[in-house]
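Worksheet: one structure, shown below.
Rather than the whole complex, this shows some of its chains in their spots.
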Amino acid sequence: MLDVFIDLSRGEFALQASFRAGVGATAIFGRSGAGKSTLVAAIAGLVRPNAGRIALGDRVLFDSAHGIDLPVRRRRVAVVFQESRLFPHLSVRRNLLYGRWAGRRSGGSSFDDVVGLLGIEALLDRKPGRLSGGEAQRVAIGRALLSGPELLMMDEPLSHLDGARRAEILPFLERLATESGIPILYVSHAMDEVIRLADQLVILDKGMVAAAGPLEDVLNRIDLGAISGLAEAGSVLMTEVAGQVTDYALTRLALGEQELLVPEIAAATGERIRLRVLADDVAIALERPKALSIRNVLAAEVTEVAHGTGAHADVLLAIGPQRLRSRLTRQSVAELGLVAGKPVFALIKSVAIRRGGGES
Amino acid sequence: QGKSTVIFAAASMRNALDAAMADYKKNTGKDVKISYAGSSTLAKQIEQGAPADIFISADTQWMDYVDGKGLIDKATRKDVFGNALVMVAPKDSTKSVAIGPDMKLADLLGSDKLAMADTNAVPAGLYGKQALTKLGQWESVQGKIAQAADVRAALALVSRGEAPLGIVYATDAKADPKVKMVATFPADTHPPIVYPAALVKNAGLDAKAALDFIESDAASHFFKEQGFTFLPAY
Amino acid sequence: MWSPSPEEMTAIRLSIRVASVATLASLPVALAVAMLLARGRFPGKSLLNGIVHLPLVLPPVVTGYVLLLTFGRMGPVGHFLQANFGIVLAFRWTGAALAAAVMGFPFQVRAMRLSVEAVDRKLEQAAATLGASAPIIFTTVTLPLILPGIFAGAVLAFAKSLGEFGATITFVSNIPGETQTIPSAIYSLIQTPGAEGEVLRLALVSVAISFVALMLSEMLARQTGRRWASV
């Protein structure tokens, strides 16, 4: 559990942030210049807040009231910096092992696993000056993972990676967030990454926390788009594995009485699975459609309609106790006569899956 | 009024020559500039066309050098001053030295050093080496000599107590209150210590007058005060 | 006893002039050589590098003799300069400046070269893509980035000029008002019995001048060099 309450200034910029992040991943969202990297630096101990308190589990990293300011190296906080910061004079291998070798750290992931996952086997004996942008970023991720941290902070770690590479690394980070039992702070602009990875979301706006809390709650608040710069809004559904459809590499998930089909997940029946659904990926029908490739059709009820200024409107749906958000054209809203209380069917084209424990 | 006369003089002449030429300037109103450096440096500079009118060397060999290159007015060359070679010790030293063939200088030094100017190059060192050789001491003290860059540096070693004994000119010993002269080398133990002076070829018009003044009786007391002997024309 | 004599004042003024001229005049040359050594690839680079270091390696007196033989009135270069441009270096303050410049040269070059080697050439590439020509890139990107090295080199050279003695006295002798700098004056005084006080006084003057120069260069370096650093 990471507990942050800080107040700092850097030039003209002021940051006031207060939030908690539990085990698992917490996404930090915010527009460019909102203070995300500054927040990361403060938690790592690289920038000193004017006042505040930072605690990681029962270790107090910083407490201005009690004059505590743990040195950076004792914080056990690994950082994937926005600009990689690899050691130019050390080989990739030495960079990766720096935490173990120079920092005497142990634990964390296995070297071979990390190297394999990041696809950097061939680069191990190179110097960072001869890596491509994405290669350097992968090495930086590896270096942080291998330092056995008690808090992992990543500042846009996948920004220079292609979709396929992301798709390989994300599940690993996902697993890490779930299994490692350490908090992960994840700065990202990519909503799909965040939805997939994070349990919690902190939205920074001009140095202030505009919203913080469980991802579901924050995402289901419709008013945050402008502040957070989220082009894509979304929501989260809690499901339970109902069975596998091995022929088609699909998994059946129960959502209350209803069922969803998603690309295969290795999970036992009864295991809880969280799904992240982008509002753009949810269509609404008044009758259950037939002979349609969209297999995930859920009976739902409109709870709220928020009209934007452009072509779009956001519709909030209730599926039992859960909330699902859909983004439609205003014309569709009008023509379908969507108003609060109307029973409809939600069509979900694709989902991101995030396995996870409790409510967090 | 022409350009000022430039004298190239051995550095050890400074006190006496400065005083004498100040007097000269006052009396004649003529300007004189003096460049002090090692005799070897000055000689080579004259060889390279330095704007010197008068050269005063600390020994004969560097005067011979420029003479041999035809750079001076032979007729004006004269040994003007003389000096004596002495043994000095720090002021509070209890050492007594009787200079002679059985002085056992090496034993006297023990593990300590004898301070001298460079014995291969600097005149004071050369004279000292000749004297010690003549006295049969050179062999035994050769390895115990701290050769300084010049006499002043040798004197400083004694003055600072780094060396218990040193061989320097009488003029230097006289000026340093922290040392005492413990003995004087007999004049026959080394070639005469003389400071030859001469006009450089193509010297300016006023130079002759300046040189004449330096060699005159009127100036002699400036040099005697510093411990030089004054050598009348021979 | 603490106020310098007129003759000493002359030496002080001359020293400052010699040190300033030597430093400033050799700076562009040193910069060019530093660039060459840092960036160039040419046969004889080691040789150039060696020659730059010569004034360090040789006893100053030897350097002085070499200067005397080369730039003296009878020396080939000295003769040429005098015959063609009427420039006389031997036994003039300009010669003292030349000696000081030569003696300070290795430090200037080294400091600048270190800075040049630390410049991220990717920035120069970026400037080229924006249309800047080589000289413009040099003045707008490289030069500002190596200013700390230039200041460091200049200060070293200036300080060395203030202390330089062996080469100067050998090359241009020790003529009051013309070539007698502070160190030459100190040399004369050292040769004079009982002048310790005056030696100390002149040495302190040297130290004071160099302190001022140091402070100045540190200030300039701070104002430029570090202003752009991230916190």
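When the chains are written out, they are named A, B and C in that same order, and each has its own residue count from 1.
One rule holds for everything that comes next: contacts are C-beta pairs under 8 Å (C-beta built on N, C-alpha and C of every residue); 3 or more make two chains touch, one makes a residue touch a chain.
Predicted model only: the values in this text are computed from it and were never measured.
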{"item": "Full complex expressed as chain labels with copy numbers, beyond the one copy shown", "value": "A x2, B x1, C x2"}
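Note that only the chains that are shown with their structure count from here on.
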{"item": "Identifier of the chain whose CA centre is least distant from the whole-structure CA centre", "value": "C"}
{"item": "Distance-maximising chain from subunit A - centres being C-alpha averages", "value": "B"}
{"item": "Distance from subunit C to subunit B - Cα centre to Cα centre, in angstrom", "value": "35"}
{"item": "Inter-centroid spacing, subunit B versus subunit A (mean Cα positions, whole Å)", "value": "90"}
{"item": "Intercentroid distance (Cα basis), subunit C paired with subunit A, Å", "value": "60"}
{"item": "Two or more partner chains touched - positions in subunit A", "value": "none"}
{"item": "Residues of subunit B engaged with two or more neighbouring chains", "value": "none"}
{"item": "Of all residues in subunit B, those that touch subunit C in their complex", "value": "6, 8, 11-12, 14-15, 33-37, 41-42, 44-45, 47-51, 150, 152, 171-172, 174-176"}
{"item": "Interfacial residue positions of subunit C with respect to subunit B in the complex", "value": "61, 65, 68-69, 72-75, 90-91, 169-170, 173-180, 187-188, 190-194"}
